[in-house]
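For this view, one protein chain was removed and the others were kept in their places.
Letters A and B name the chains as they come in the text, with residue numbers starting at 1 for each one.
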Amino acid sequence: MLKNRKVLFCLFAAGSLIVSSKVISAEDAGQAISEEDLKLYQSGINPGEVFAQEVGGALFNKPMGTSNKSCASCHSEEKLKKVVGTYPKYEPKVNAVISLQQRIQMCQKLNQGVEKPFELKSQENTALLTYLKYIASGEKVNVDTSSNPVVKDYYNYGKYVFELKRGKRNLACSSCHENAAGFVLRMQRLAPLGFEYNGIKGTTAAAHWPGYRMTQSRVVTIEQRFQQCMSQAGMKVLPLGSKEMVALELYVTSLANGATIEAPGLVR
Amino acid sequence: MDRRSFLKTTAFATAGLTLGGSVLFPSNAAELVDNPPPKKPYEEALKEITKGKPVSDSDKVKLVAPEIAENGAVVPITAEVELPIEQVKAIHILTDKNHNTRTLSVYFTPANGKAYISTRIRLAETMNVVAIAELADGSFIKAQKPVKVTIGGCG
Partner (left out) sequence: MPKNAMIKINPKEYKKDDLVRVDTVIMHPMETGLVKDKESGKYIAAEHITSVEVFYGDEKITWMEVSGSVSANPFISFYIKATKSAPLKIVWKDNKGDVTEKVVDIKV
């Protein structure tokens, strides 16, 4: 009996020795990028700033459409920067909540007389959005979530989309950004998207999007980031500008209400 | 949400979205070639720089790099040589497991005031970043740091 146990023990010990050399230690598994390391990224110039100024700024000042007017010819930047933080916002002309990207499209079509406004996924629309968010840096995020039934509907729908488990991994946005907040996923800490959740500090994400995504070497909008997240999490990707996406953008932006806009951000 | 109402809401999103080519970024097909550029392993890059002269570790070379890089595409590094600028000819940054390990060489003159370089580099995998200072007297000193490159949290 004892002999069998000894053999079993030896086999077990040998087995675990072999296994442990391939398995990462608990220490390594929980290791996350440190605050000092993250600070190293913050010094220097964010390439997104060059994109905002040179590309976005150029478009903002470029006469377009049948009107042959530029955005700048109608809009004073001093006034414009105050409204940036209120988007996504209710637009009476379409009786819906629209994103700032969609508002740019509306302006192009209705006021500049552009027959085909820049697509939501285009670098041009992203550049204009980035420029607007860039000049609004320093202002506060301030979206309305309750002033009329349409806005309320979008807000509630956005919260529903955020909390809906779907896709092959049965995950919701809230699975990682609320329930698992504070845990480490492949060396990065999962963070809430507002100010905090359950005592874990959040990133007030909407205040620093659009962001220059280092892994893609380009500026990405918040809705594009949602799509990339959804894809990674095994969920079907929602279309840009759809009611679901705008509602989700409204909800996630509302989590950052009161935060100071600092865009474009520098993100993975 | 049922399919019909879903499509209705996306109709607004797709209105006027039939812009053909990009105004700013005309899609020119990327030039394709048969072969990648030649490999330059660490030993070769080192020889190119030092011509076989010895390189000693020195605490006069200060290399700052993250312990864990948030992603391999953009890794912030800073190298500085704590010697009068007149004594420093160049700083060479090497990345010992990259395809081309000779990442960046910076040649100074006294007008720089300080032998300092800060940049963002690409690391294909976890490896050492090496900063080699070429001194005016022809000698070489270095510092190095291992940097862990992760897949990162969510893509």
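Simple rule for what comes next: a residue touches a chain if its C-beta (ideal position, glycine included) is under 8 Å from a C-beta of that chain, and two chains touch if they have at least 3 such contacts.
All of these numbers come straight from a predicted model, not from anything done at the bench.
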item	value
Neighbouring displayed chains - absent chain, whole complex	A, B
Sole contact to the chain not displayed, among B:Gln87, B:Asn100, B:Thr126 or B:Gln144	B:Asn100
Where the unshown chain meets chain B, residue by residue	30-37, 73-75, 95, 98-114, 116-123
Hidden partner chain, residues of chain A it touches	44-45, 47, 49-51, 53-55, 214, 217
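The criterion applied here is as follows: only the chains that are shown with their structure count from here on.
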item	value
Chain centre separation in whole Å, for chain B relative to chain A (CA means)	26
Touching residues (chain side chain A, partner chain B) in the complex	31-34, 36-38, 40-41, 43-44, 55, 59, 94, 96, 102, 105, 109, 115-120, 122-124, 127, 176, 185-190, 214-215, 217, 228-229, 231-233, 239-244, 268
Contact footprint of chain A on chain B as seen in their complex	1, 6, 9-10, 12-14, 16-20, 22-25, 64-71, 73-74, 76, 78, 118, 120, 148, 150-155
